[in-house]
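The other protein chains are all here in position, but one chain of the complex has been omitted.
And now, chain A:
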Amino acid sequence: MNILSFLRPKSTLPTAEQAKERLKIVLAHERSYASAPDYLPRLQNEILQVIARYVELEQDKLTVKLENFGSTSRLEVNIDLPKTAASVAVSPANQADRTSDDEATAADDPATDARAVS
């Protein structure tokens, strides 16, 4: 304890004040989730499954948020794709699902050449 410390203004808030501020911040965040409809986690999971058919994606790279603006709400989907996502090979099972619309681009891919020709 410095002799002159009483001259300086108090640098830290009382712990009770800190408790209040921390609670306000964390509850503002949690309340926005609490008011979300029940289907949101399922929706998030299904979107994740669809994307995972094409790109390897970890669960926490996808967030789904529903915000209310008066009479309308906005569904916000954020997906962080890994850097290599564009070049990640798609599994053969998924290639079979592709429609003919995809074949023009698939032909450029040497791996799928054979099928494109036949």
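FYI, contacts are C-beta pairs under 8 Å (C-beta built on N, C-alpha and C of every residue); 3 or more make two chains touch, one makes a residue touch a chain; residues count from 1.
One rule holds in what follows: contacts and distances are computed from a predicted model.
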* To do: If you had to name the missing chain as UniProt does, which of "Erythritol-binding protein", "Phenylacetate-CoA oxygenase subunit PaaB", "Septum site-determining protein MinD" or "Methylmalonyl-CoA mutase, C-terminal domain" would it be?
  => "Septum site-determining protein MinD"
* When the complex is taken as a whole, what residues of chain A touch the one chain not shown? -> 14-17, 19-20, 22-24, 26-27, 30-31, 34-35
